[in-house]
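As you look at this complex, bear in mind that one protein chain is not there, while each of the others sits in place.
Up next is subunit A:
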Amino acid sequence: MERVDRGKDSRLLKNQPYDESLEVIDSEEVASVYSPTPGSRRQSESRRSRAGRGLMSANSSSDEFEDDHKPQKAKEPIGGQPGVSPNEEDEEEEEEEDDDDSDEEDTDDDDEPGQAPEGAYDPADYANLPVSTDVKELFQYITRYTPQSIELEHSLKPFIPDFIPAVGDIDAFLKVPRPDSKADGLGLLVLDEPSVKQSDPTVLSLWLSEETKQHGATELKKVTSVASPQSNPRAVDSWVESIGALHRSKPPASVQYVRPMPDIDSLMQEWPSELEELLGRLHLSYTHLSYTPVLHSPVLHTPVPHTPVLHSPVLHTCRNPDLISFSLCLCS
């Protein structure tokens, strides 16, 4: 695997804040090989003072990175004598800063180690400026200071996965068979799941008692209710519809009168003229009239007129377009 090879010849010049040396041959068997390195904790401090770093990197060559370790060049302390790197001849500053750079940026520098960043300052570019010796001397101040290499922190922004939908598990055939031992084909011919169309127990109970005329036998065990009807109109609609269907299938409710009732036509007769006159004089507004009607409801020797009889003329009026204005008031 390419991965593995790469890991082998990578030379870690020094420890980064969260570095681990981990040779992974088989990813399945990653064991914790955490071995604290002496310098790693101090790394963060080194942003300000590089003084400790020479030491640190020297130490690091003796720790866990054994494979082809490149001898580490010592770092000179900040503000110290410039250009005394041990194994360099000329252009010390240049080399120095290059090394700092590669060391901080290429943790595994298998390609061209120590290359200066493109466009870095190079005093050689200015060596031939036609200037006086005074100015030349002045120029030496430039190389007298070696810019610090500032360690920048990295921060991995973890890749947060997408939300994960649930599809459920696969039928494991841990299921109850039919009590009559017949094959039900559940989980084979069809998925073992209830149909989306389930009878409403309440409606079905009403149906069953209707069909079997076993009224009262099924006392509704619970009265169902719709928790928040405004947000669940479907439940309300479906209830209304199924109860509607139940009622439609029943014969219409009938009322048996104790005595023969007067004919509707006779009830619809105009009132006697005296009464009409009286009503006119009263300036009854239609709303007043509402429907305490002195309609010709037969009293039939009972104190309370039968409501159906009382309502019949009203119903009749409503159905008669000629009396529509009257009916309006009655119905209001």
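Some points to look at:
To be clear about the criterion, a contact is a pair of C-beta atoms (placed from the backbone, for glycine too) under 8 Å apart; a residue touches a chain by one contact, two chains touch by 3 or more; residues count from 1.
Just so it is clear, contacts and distances are computed from a predicted model.
The chain absent from the displayed complex carries the UniProt protein name "Intraflagellar transport protein 56", chosen from "ATP-binding cassette sub-family G member 5", "Intraflagellar transport protein 56", "TRASH domain-containing protein" or "E2 ubiquitin-conjugating enzyme". Of the residues in subunit A, those that touch the hidden partner chain are 3, 6, 10, 16-20, 22, 24, 26-28, 30, 32, 34, 47-48, 79, 97, 101, 105-108, 117-122, 125-126, 129, 131, 134-135, 138-139, 141-145, 147-150, 152-180, 184-201, 203-205, 207-209, 211-212, 214, 217-218, 234-235, 238-239, 241-242, 244-246, 249.
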